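Written below as structure tokens is the structure these notes are about.
The complex appears here without one of its protein chains, the remainder shown in place.
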Amino acid sequence: MSADDHHDHHNPPFWQKYLLSTDHKMIGMQYGITALLFLLFGFFLMMMMRWSIAYPDEPVPTWISWVFSDDWKARWLTSGKVEGETYNMFGAMHGTIMVFLGVVPLGFGAFGNYVTPLQIGAPDMAFPKLNCASYWTYLVGGLMMCGSFFLESGSAKSGWTNYPPLSAFADAQHPNQFFTGQTQWLLGLVMLITSSLLGSVNFITTIINLRAKGMTWMRMPFFVWAMLVTGFLLLLAFPPLEVAGIMQLVDRTTGSSFFQPTGLYTDGAAADYAGGGSPLLYQHLFWFLGHPEVYVLLLPSIACVAEIIPANTRKPLWGYKSMVYAVLVLGFLSFIVWAHHMYLTGMGSSVSTFFQITTVLISIPSVVLITSLLISLWGGSIRFTMPMIWACAFLPMFGIGGLTGLPLAFNLVDLHLHDTYYVIGHFHYVVAPGILFGLFAGIYYWYPKMFGRYMNKTLGHFHFWPSLIFINLVFFPMLLQGMAGFHRRWYNGGEGYLPAEGSEDVFALTVQEWIPLNVLMSVSVFCLAAAQIPFVINLFTAWKTGKKVENDNPWDATTLEWATPTPPGHGNFTFDVAVYRGPYEYSRPDCDKDFYPQWHEPKEETSSDLDAGIKPDENH
Amino acid sequence: MADSPEAIKKSIKLYFCIGMLLFMFTVLTVLVATVPALDFGAHGFDGIDAIIGVAIASVKAGLVAFIFMHLNHEKKAIYWIFFGAIAFAVILILLFALSFIDPIIFKGMMPDRIGQ
Partner (left out) sequence: MEIPYIVNARKDTGLNNSKIAIWLFLASEVMLFGGLFSSYIFLRIYADYPWPERALPVLPGLVNTFILIASSVTVVFAWASLKLLQWRKFVGYMSFTLVCAVVFMVLKGFEYNAKLHHQSIQYNDWTSIEGHTHYDENKKADNYYTINATSVAFDLGSYYEPYLDTIIDSIGNSKVTAKSSIVINDFDGDKVMRIPLVKQGEGINLEGDDEGSLRYILELAKESFIESRRHNEQVRESALRKAWANVKGNDDFRFNAVDELTQYDKAKKEAATEEAAAIVESGVYGTIVPNAGALEVVVDGAEIKITPSWGKMSVAKQGEKSMLKLKDQTVIRGIAGDSGISIDVDAVDHRHLVMKARDRNYSQEKIDEMIEDWYKSLGDSKGAEKLREHWVSHKKWRELWATYLKDEYGPNEDGEPKRVPTDVEWYRVTWKHMVAYEQISRDKDIELSLDTVKQFTPGMVAGFVGANHGKYNPVGDDGKVKESERHFPVIHVAREDIRFESVFSPKMNNYYAIYFTVTGLHGLHVIGGALVLGYYLFFGYGMYKENPEWLANRVEVGGLFWHFVDLVWIFVFPIFYLM
């Protein structure tokens, strides 16, 4: 690729530049903005749910419910309250949106798309048009799912895991099965899977074939490794879920019974099914994706943190190689742990034992990753920049998430904790203060590269500290409630289980003891929502008013994305990229600056010569 | 892979032979399943018949994969990708099939009822 390849002087029309763009950076930003909007929507649904849990008998306050039309409220919010069915709708869609439409597209779609080609020195993804198609299938799938809120049937209501036979009977009373929330959910899911497959094929091909000269496997930044593994997880784990989705679609449209056992009754009569199927089959297919999906969520986030920590401690990533091997092992093991979600299904005990062992095994690579990151801090000269603060918060938060998962790995303990708020607390610790904090760190870190301006630090602090405090106040009480036996699907927060006057029912008394925590959690959620306002303001105002970056490498980092102009033009690099060393060469004694970028030619040179290779393009 | 015209002409013959071989295996698998004299194991379909059928199919699939799809001289990366996927697919099949061995509470898939 020659130096002037990226001067595309013609100005493409709006739709081509912003909507049907094939540039990986624009697609990354499309993914990012869409995913953030979906996250916001998912958060909103969750606020409705939390209101219902804490104040089940009060109408939803107007500052939350103003978005709904009167007809919709009349149908779904009886007397202005969130009823069970509506709660299920919000619950199912909250999970689906957060996992499939929010975090994965943000981590893999947005960061992966934007950063990966830059970090390996590629001009673009291997298949730019496929990349564009991937985004649009994702968007259409997401809108199909969310659009089902406006259908007569409402949206899907069977939880984000969509377990049959509940999901098999959901919306079955509607004559036109196509326009039901459940069917739309499945179709949307098939679209999302297609999008992920297109994306992952593209990512892996790009990483294998489009690495710059000298970018050997062991010189790839950890971020790229994580994306490679994530790509494989998506590629190989999603098809079985697609099978499950298709089979359930067949069940719904043709009346077959893949997942319905013999002898089900509905409406007081035998259901019109042949039977002979098994819900366990669905759970197998679902969790074969479901568990790798956890790592699809996690790896992009941990990858962001792994980039931010070396740049802000000014020392190499501790144990880069062991981290690479750990992430590969993690990728492999994540395919054979899925059934720890299914201990209570009546699966054979030998199989349970097998999965218990692999589940405990997979904590080893996870611990290697998190420990390496932790040790990377040791002895570093830490700069508490905005991304670094988030990254530092990621470590303990993800730690709590991981450690609370250990008891769930054990069959016996899981018998008690299964389907309680403990599980909710555990995986929300992983995903919200863990993964999302890592992704926030990434946003603050790469924002200067995307727009040439830093995000505002004061607003950043107003975002960070309340978020950190309130998110813990939301999720820690869940662990306590869970151990007390609170079930995760109580739409009224356990009100129905309160003891009668003078009752000595132990369970009811326990519920009575722990139920006040609902208020604490719900109030914290509303405060947490308020804490996101500075971020939204920051995101949009820093674009125009933020402090401008001094040069193309504002964080003095070593990886290739900082060798591009700011923001990078079409084709990314303005010179012939070549890589001469590993990704994290910080504070080398033989180098007069405390960082030695990958693209600097190794020669006897003065420090001013060092920058010669990375002059920003004047014509840009 | 072989790119010279001579090599390709030679491989065309190979492809033809493999095609014929595939036809023969197909006929064989039908015979094994339908002709009583070739019925191994107990009378009718049983585990042995399943193993034989899948084995013949695997040989055929191997021929297609290695000759037609050129896996016999492919790059390392392709082997990792494809055989990795096959390994996971086998894991999937095995663990699914084993789900109910050594059951905790399992008597048939559901309590059975005779409707009379």
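Here the chain labels run A and B in written order, and each chain numbers its own residues starting at 1.
Convention: a residue touches a chain if its C-beta (ideal position, glycine included) is under 8 Å from a C-beta of that chain, and two chains touch if they have at least 3 such contacts.
Computed from a predicted structure; not experimentally measured.
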| item | value |
| --- | --- |
| Residue touching the undisplayed chain, where the options are A:272, A:505, A:576 or A:601 | A:272 |
| Option from A:288, A:318 or A:475 whose C-beta touches the chain left out | A:288 |
| Touch list for chain B against the chain that is not drawn | 3, 5, 8-9, 11-12, 15-16, 18-19, 22-23, 26, 29-30, 33-34, 42-45, 49-50, 53-54, 56-57, 60-61, 64-65, 68-69, 75, 77-78, 81-82, 84-86, 88-90, 92-93, 96-97, 99-100, 108-110, 112, 114-116 |
| Residue ranges of chain A at the interface with the undisplayed chain | 1, 5-6, 8, 57-59, 70-71, 73-75, 77-81, 123-124, 126-128, 152, 172-176, 197, 200-202, 204-205, 208-210, 235-240, 242-244, 246-247, 250-251, 254-258, 262, 267, 269-270, 272-278, 281, 284-285, 288, 498, 512, 515-517, 519-520, 523, 570-571 |
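In this text, only the chains that are shown with their structure count from here on.
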| item | value |
| --- | --- |
| Partner chain A, residues of chain B touching it in the complex | 77, 84-85, 88, 91-92, 95-96, 98-106, 109-113 |
| Chain A - residues contacting chain B, complex | 208, 232, 236, 240, 261-263, 275-276, 278, 280-281, 284, 288, 335-336, 339, 346-351, 354 |
